[in-house]
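My questions will all concern the structure given below.
Shown here: the complex without one of its protein chains, the others still in place.
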Amino acid sequence: MANNTNSANKPVDFKKKHSKEEMKQQVITFALMIMFTLVAFGLVLAEVTSFFVIPILIILAIVQVLFQLYYFMHMKNKGHSMVSVMMFGGISIGILTIITFTTIIWW
Amino acid sequence: MSTALAQKRGLGAAIWDYLTTVDHKKIAQLYLVSGGIFFLIGGLEAMLIRIQLMQPNSDFISAGLYNEMITMHGTTMIFLAAMPLIFALMNAVVPLQIGARDVAFPFLNSLGFWLFLAGGLILNCSWFLGGAPDAGWTAYAPLSATSPGHGVDYYVIGLQISGAGTLIGGINFLVTIVNMRAPGMSYMRMPLFTWASFVTSNLILFAFPALTVGLFLLMFDRMFGSAFFDVGLGGNAIIWEHLFWIFGHPEVYILILPVFGAFSDIFSTFSTKRLFGYSAMVFATVLIGFLGFMVWAHHMFTTGLGPVANSIFAVSTMAIAVPTGIKIFNWLFTMWGGKIRMTSAMLWSIAFIPTFTIGGMTGVMLAAAAADYQYHDTYFVVAHFHYVIVGGVVFGFFAALHYWWPKMFGKVLNEKLGKLAFWPFFIGFHLTFFIQHFLGLMGMPRRYWTYQEGQGLDLGNLISTVGAFLMAIGTLIFVYNVIYTAMKEKKVSGDPWDGRTLEWSIPSPPPFYNFKQTPLVRGLDPLWIEKQDGKTGMTPAEPLGDIHMPNGSFLPFLMSLGLFIAGFGFIYQVDHKGWLALVFIGMGITLGSMLTRSLKDDLGYHVHKEELEEGGGNHES
Amino acid sequence: MKGWMGKFRMLFLFGALSLILSGCGVDNISALKPEGYGSELLFDLMLISIAIMLFVFVIVMAIYTFVIIRYRQKKGQEDYIPKQTEGNKALEIIWTVIPIILLLVLAVPTVQATFDLADNSGSEEEGAINIEVTGNQYWWHFNYKGQEISTSQDLYIPKDKRVHLTMKSTDVIHSFWVPSIAGKMDTNPGDNQNTMSLEAYEEGEYLGQCAELCGPSHSLMDFRVIAVSQEEFDQWVEDMKNVDPEAQPESDVAREGQELFNNNCMSCHAIGSAPAGVGPNMTNFANRSKIAGILDPTKENLVDWIVHPDEIKPGNQMPSNLVNEDEAEKIAEYLLQLDHTDVTPESAEQN
Partner (left out) sequence: MSHDDVLNPKEMPHEPEKATHEGQNKFLGFWFFLGGETVLFASLFGTYLALNESNAQDPTRSEMFGLELVFIMTMLLLTSSLTSVYAMYHMKNNDFKKMQTWLAITVFLGLGFLGFEIYEFTHYIHEYEFTFQSSAMGSAFYTLVGFHGGHVLFGLLWITSLMLRNAKRGLNLYNAPKFYVASLYWHFIDVVWVFIFTVVYLMGKVG
């Protein structure tokens, strides 16, 4: 088996650059995610009133997850339209499920 | 691996061929046969139910056995008969309708089938190993969580395994339909059966995980001492109801949508007309699928969710009548102005319209939340769902089988026998179930082992049982027809019905690579378009070239076998930890096979151009 | 005709429809012969929905019949190719909009009825009757809140009065259903308690059933709702409050029976207003309309039951062969003289 690791790939310079660009975005994403996590933990440790904190926590989580999906998992890229349809399908059903379970399990 | 062996003739080789096949057409046959057998078993259970209820205070079967009977009847019919029959149709037809040589994941396709079969066999083993599940097909906790014996364990494990198979099958068809369409086959040119399969696969993808979770919770409660449904430790039985119905309601649309699709194709073909309102039909299919996820709590109106939740779910349920109505009227207007050929397939389809309409309308009546306080868990509900399931799904299977039989097996099912089977089944069906609406309203709850004299229920139940016997006769005639056709009927051409869609442009049964050259699709009803232009077949979209085919594999069978063995281990480890050995052996086989699969390069093989020119790659046939 | 739907009911079809439907079934059992507030409200709702459905069905069938007669292939048509119509916007809009309107017509009374039946505000009022219903495998227990009255299997209520129920279960889910006077409601285990109300318009003995699969004897979990006049009900309450659980029976046999009963059965059963036990409360047993919900109240049946409860109601919680047949006879003698009041199911029929 030949080792492909360093085979000549001349024509892909442009693409390489593109990947680099993307990589930069991903690192920024990562930094933001770490920041959000810190904020979230910080808020809880600071014992802000729960009425206030919980929505913020949830929003922070959602933003983080969107970062993961769009940047780390490339959902922002071309060729992901069907992917988006499916993921959002799953997400909306998931949300519906969770709403149910927090409202009409006990009454 | 299979190709080399399959060339050797003989029974052994044939069996080996089916055990290792990844050809969607053969998998369709496997689904058809096993689904058909399970339908007969489920039907036999239905007959025992009806015999027990023929007269008041009867003890033809005991109370405990009766509960096992209804549970297994419901579970078998839904999961082991209707689901595989749907997959049989999808496998047989979808790739052909979109001009594909294969499905996206041939290996997973066969894995899906074997998992389903393993699950179904486990479930039915319960009859011989100490008793079947007895908590209803809905398995409401805590009855199911506390039911003695191993019956419900079989339910949990069997459904978990076959459910995994279904999920795999669903994903396979999603990707197949998205990625494998022939050039020119845009979404808005796909035949409705393919559209319906697409939406159904979506429903499978999003609905089955809820069941998976529910089954896990029940399994943990029964086998590992958790407390999800144990109110003593803070558990909550309503969780099961929600999880089951979040799955269960979409499930009924999973069943009905593909046959809606089949009916669309049949009405159009046998009226020699383009489908009326194609885009509205597509839209309605998608909308039904979408709304199907927002209505589940209509099964729980009497659970006590409160008037707000009940009202919301009532109204959203009623909304489904609108897209379904669009479909009914579009079918009627497809026939309007057409040239209706009354073949057996068409006969079943024609019978479907009024039957299903009645079933749908009783559905809307059930959806009136408050009124459901009277209907719920009575024979009115039983009547409703048999009208939609038998009158919709089963009629649909009969229609679709008559329609696609020549494509699957190269022979047209005998028309005389086809009609002979129809009449007793149709009449028997209405005899059995129409009267049940009234039985329910007159105060007969469902899942009743017996009823007391003097409640005015005797005559109705007797009529119902007589009807069931007629249905059995109809079914048996159909089975006879299958055998008769296989022995006596002659081979037909690839296009016996003057078809309109791609599957009729290739020989019957199709060669294992389906299309020698991928066809070029120029519009809706592509074959019809070509015929109108005076051509006999499709214009190819590519020159003749090598065809890439996947290798057969024994691994799917092995993986399922492993889970089959492990399933028994899980069930019996409650009694004695020694049974855990089976879990390890079984999981070992499964994981070992998975590892083998991922370690080996499996690139498939090519059918060469030269072979194709000679009249088509005689690897098989 | 009580309630907002009175006017509707006057309308055309309805009279005829309800006449035909109420020809079905047996009095005091059938949901089609409403004799109480809930069932009548629901019957009206059913009639509205049936009328809408019939309307739709007639239209569908008219088109259907026309199409399959008119457009069947005729001789000599083999080569005829029909016009390939794509669709028709106007038609498609019609059959989208009309169903929407029909459904709205149905949805409004549905929502009204749903809220109406969920309205439990009366339970707080002075003099309201609140009863706690408990479902058990396979019997029902009724506890009159604030009154210290416990009964099993037979539920006495005054006629023409809204009675408020809170419902729970001690084991699996059951569903409390009295078709001819009200809809049904599940009894859930744990804290998930439901409420509903009952109101009977006529005196009578109404059949109640369990409507949620709860085990092998699910179909044998019958009970009775006995609606009597207000005076009779007051009398009954009075009598039930004054039950003396230890009262000595008159005959010797019965006294022996009492002894045996106290020794063998009291661990699960109770007499008087004791809180719900493992088994039904035996107060006023002599006036039960059925034994264990399904057997005629004869002595043979009772003895049969005491010795082999399992053969009669498979899977029920009462052990068989606790006592032998002789002893059972004596116990039966005792139980059948537990007549604590003159208000009986027969009182409900005297009208």
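We call the chains A, B and C, going by the order they appear; numbering starts again at 1 in every chain.
Methods note: contacts are C-beta pairs under 8 Å (C-beta built on N, C-alpha and C of every residue); 3 or more make two chains touch, one makes a residue touch a chain.
Note that this is a predicted model, so its numbers are computed, not measured.
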Practice task
Name every displayed chain that the left-out chain is in contact with.
Solution key: A, B
Completion exercise
Cross-chain touch to the chain not pictured, restricted to B:Thr212, B:Gln517 or B:Gln573, is B:Thr212
Handout entry: Identified contact with the non-displayed chain, of B:Phe60, B:Trp127, B:Phe220 or B:Phe469
Key = B:Phe220
Handout entry: Absent-chain interface as seen on subunit B, which is shown
Key = 104-105, 167, 171-172, 174-175, 178-180, 205-210, 212-214, 216-217, 220-221, 224-228, 230, 232-236, 239, 242-243, 246, 595, 598-599, 601, 603
Problem - Touch residues of subunit A, complete complex, unshown partner - result: 1-7, 9, 12, 15-16, 18-19, 22-23, 26-27, 30, 33-34, 37, 40-41, 44-45, 50, 53-54, 57-58, 60-61, 64-65, 68-69, 72-73, 79, 82-83, 86-87, 89-91, 93-95, 97-98, 100-102, 105-106
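We take it that only the chains that are shown with their structure count from here on.
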Handout entry: Geometric centre distance via CA averages, subunit C-subunit A, whole Å
Key = 53
Handout entry: Centre-to-centre distance between subunit C and subunit B (centres being mean Cα positions), rounded to whole Å
Key = 36
Exercise for the section: Quick one: which residues in subunit A touch 2 or more of the other chains? Expected result: 106-107
Practice task
For subunit B, write out the residues touching at least two other chains, lowest number first.
Solution key: 236, 238, 304, 306
Handout entry: In the complex with subunit A, residue positions of subunit B that touch it
Key = 174, 178, 202, 205-206, 210, 236, 238-239, 242, 246, 293-294, 297, 304-306, 309
Practice task
Could you please specify the touching residues of subunit C with respect to subunit B in the complex?
Solution key: 21, 24-26, 29-32, 38-39, 41-43, 45-46, 49-50, 53, 56-57, 60-61, 63-64, 67-68, 71-73, 77, 80-88, 91-92, 95-96, 99-100, 103, 106-107, 110-111, 113-118, 171-173, 175, 177, 179-180, 182-186, 188-194, 207, 209-220, 222, 294, 314-315
Exercise for the section: Can you check the complex and tell me which residues of subunit A touch subunit B? Expected result: 82, 86, 89-90, 93, 96-97, 100-101, 103-107
